[in-house]
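I have a structure here, written as structure tokens, and I will follow up with some questions on it.
With one protein chain removed, the remaining protein chains of the complex are shown where they sit.
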Amino acid sequence: MKKVKRLSVLLTATTMVGLLAACGNSSGGNAESGSPSASGASPAASSSAAPEKLKKISLFQSKVEIAESLEALAKTYQKETGNEVEVWGSAGDAYATQLQAKLASGEGPTIFSVATGEEAEKFKSYYADLSNEPFTKDIAPNMALKDGDKVVGVPYGVEGFGLVYNKSLVDPKDVTDLDSFTKTLEKLKAEGKNGLSLSQEAYFLIGHIINTPFALQSDPQGFIEKLNKGEVKMADTKEFQEFAKFMEAIKANTPNPMEVKYDTQMGDFATGKTAMVHQGNWSYGMLKDYGDLGFDIGMMALPLAGNDKIAVGVASNWVVNAKADPDEIKAAKAFLNWLFTSETGKNAIVNEFKFIPAMTNIEATNLDPLSQTVYEATKSGQTIPWALNYFPQGIIVNDLAPAAQQFFLDKNMTGEQFLKNLDAAWAKGAK
Amino acid sequence: MSTRKRKEKAWYALFTLPLVLIFTTVVIVPFLIGIGYSFVEWDGIPANPKVFVGFDNYAELLKDERFLASAWHTIEFTVLALVLVNLFGLIFSLIVTTKLRVRNAARTMFFLPNLIGGLILGYIWQFIFTDVFKYVGEKTGLQSIFFNWLIDPQFALYAMVVVFTWQMAGYTMIIYIAGIQGIPDELNEAAKVDGANLWHRLTRIVFPLLMPSFTICLFLTLSGAFKIFDVNLSLTKGGPNNATEMFAMNIYNEIFGYGHYGLGQAKAIVFFVIVAAVTLTQVVITKKREVQF
Partner (left out) sequence: MKTMSRTAGNGLLVLLALAFLSPIYLMLVNSFKNRAELYRNALALPSSFSFQYYDKAMEKMSFFTAFGNSLYVTIVSVVIVVVLASMTAWMLVRTDDKLSRIIFLVFVSTMLIPFQTLMMPLMQVMDWIRTNLHIPMLNTREGLIYMNVGFHASMAVFLYHGFIKSVPVALEEAATLDGCSKFGVFWRIVFPMLKTITITVAILDVIAMWNDYLLPSLTLSDKGLRTIPLSTFYFFGEFTIQWNLAMAGLTLTIIPVVIFYIFAQKYIIKGIAAGAVK
């Protein structure tokens, strides 16, 4: 009986809460107490003679790998300037979706990251103009994210991909064109080694490797536009025809990439079972978990149609949310300025985030061998662009990858048929 | 009389209104807004314009072969999952309500898979289907059964059924247990005394009295299978060659991959109408068979 009474008290209380919550308005007062997190009201740790107290801002970005360093940096920033930056967490894959939902909720972040290309295009209506900010003049030529003439985004850094190879198994001199490439694969296969490995993830299966024939067009962006309109076909374009032959050679001489995960791909490479992987400088992060590899590694170009350059581009950019409150925008610009011009900030970009800087005022030091190659290529201009940034939204994962899966699973499919399927997939994805 | 009626109504409101209000703001209103979006062309970015296009999105989805294919995969998957999940759930629940000594431990173990979700689940099972299966196939010579299921369009779908069953069987088990424990012991004991064997006791006593649990479990499995997304994303990502792209994933890709918000919503509405018709029929049918006390 006693128990029952207690229960009904609890019930009444909960119902009341339920009712109040449901009627909302009247109880607004007490619920309000939850909100100061969003305002800058809370006093900062250091109140000493900071030049100007800026509003607290929030930052949302896609690279989980730098999340911890970024949180640490935000703490340092607060110590140095007294201003607060709240770093939000995100899981890599779902970043764009989460960003979209958060913007829809009217509680979007003040600073966020966007991938160059279609993603940047998609969120375009949110960018504040950064053209007149002091740090934008230091962005390396052609690296800034622009909307018309306005600079709206600052690159994280540059990244590059190509053939990452084991120097004790492959000599770049033996991989210079389709013939020598195929011969190398055959030779390694005869020795019981795996010549080259792609892996099952959409970008690693097709997205990156198909970038090369696009990038080799005289006007990659124009070519993509024509392809979208159906004015040209990959099947009729020389570079793609050769690309198909490369894919045939890969299919004939290496294990089915559909059975290989990124983890196994890099594991096989690190343990010397695979001689080459089509990968980027980011894969070094995985290799270093294997300790001393016992061999040297390098990165070279995919030698398609005489190509001798690796593909280098800007994967992500920082942008400021123009729909945020003006005081927050001001604070956001101040933070970016600090990040790219103060010694602490510049140091963090290179040594904590391990980015290859895309700023002229930041010198890269202590780079890993793959990043070093990318950095040098960037400085000498020996690069091809990331044409894939201009592909129609979602097409790699949704259309090109299934076509590639079909190619690798169907033993009888020729490269020619593959190209036709890619054309068909493109037509669907570009609609 | 009328005051009593009014009083009744007030009680009715007091009991139901709080939940109905919360539910309305969280589910119903967003759903209605979603219906509205199915008539516009929009990329899903709040700041970008929405253009009213009438029924264009609906017309377009009928021409979308991939959507139709995904609907078919979903049906195939759902039917298989429905049978297996409930079969195993029921068997498990019968086992763990016997007097076997290890029943409590088994109950916990059958239930555990429920707790592993998301990306990790996909990885673990990917590993089992890719590496462990291949290994077993090579060792036993049964390579027609034990090979990498995930690269075969049909078997990849079965792989999803296996994983879903593994996850959900323990879930339905809990509901079946609740049902079985509602059956008075005397009934079973009396039947035993009368010499009824296990099968008779099950079919004559247990199953008829379990009808409410069947209704619930079938419906939960059905709605879970139709909406499946997590396992789809983490295990097959819809591959190979879109052979396992289920309905929810197709919509997700349309909305967030391609940025066709209106079209994605239209797909969701159409599928909702069809699925609601199917499942509600199911609920009505099984409900009729329930034994009322």
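Worth pointing out:
Chains: A and B, in written order; residue numbering restarts at 1 for each.
Here is the rule we go by: contacts are C-beta pairs under 8 Å (C-beta built on N, C-alpha and C of every residue); 3 or more make two chains touch, one makes a residue touch a chain.
Fair warning: this is a prediction, and the values are worked out from it, not measured in the lab.
The chain not shown here is in contact, across the full complex, with A, B.
Only one residue from B:Ile116, B:Ile145, B:Ala190 or B:Ile285 touches the chain missing from this view: B:Ile116.
When the omitted chain is restored, the residue from A:Ala72, A:Ala94, A:Ala190 or A:Ala252 that touches it is A:Ala94.
When the missing chain is restored to the complex, the residue among A:Pro172, A:Gly267 or A:Pro369 that touches it is A:Gly267.
Although one chain is hidden here, its contacts on chain A can still be listed: residues 4, 7-8, 10-11, 14-15, 17-18, 21, 24-25, 27-28, 31-32, 34-35, 37-38, 58, 60, 62-65, 67-68, 71, 86-95, 97-98, 100-102, 104-107, 109, 201, 203-204, 262-264, 267, 270-271, 282, 286, 289-291.
Interface residues of chain B with the unshown chain, by the touch rule above, are 8, 11-12, 15-16, 18-20, 22-23, 25-31, 33-34, 37, 44, 46, 95, 98, 100-121, 123-125, 127-128, 131-132, 166, 171, 174-175, 177-178, 181-182, 185, 212-213, 215-216, 219-220, 223, 226-227, 229, 247-248, 251-252, 255-256, 261, 264-265, 268, 272, 275-276, 279-280, 283, 290, 292-293.
Assume only the chains that are shown with their structure count from here on.
Per-chain CA centroids place chain A at a distance of 34 Å from chain B. Those residues of chain B that touch chain A in the complex are listed here as 14, 17-19, 21-22, 25, 43-48, 66, 126, 130, 148, 150-151, 237-242, 253, 256-259. Taken in their complex, chain A has these residues touching chain B: 15, 18-19, 21-22, 96-97, 100, 103-104, 122-123, 125-126, 200, 202, 256, 258-259, 261, 323, 393-394, 397-398, 401-403, 405-406, 409, 428-429.
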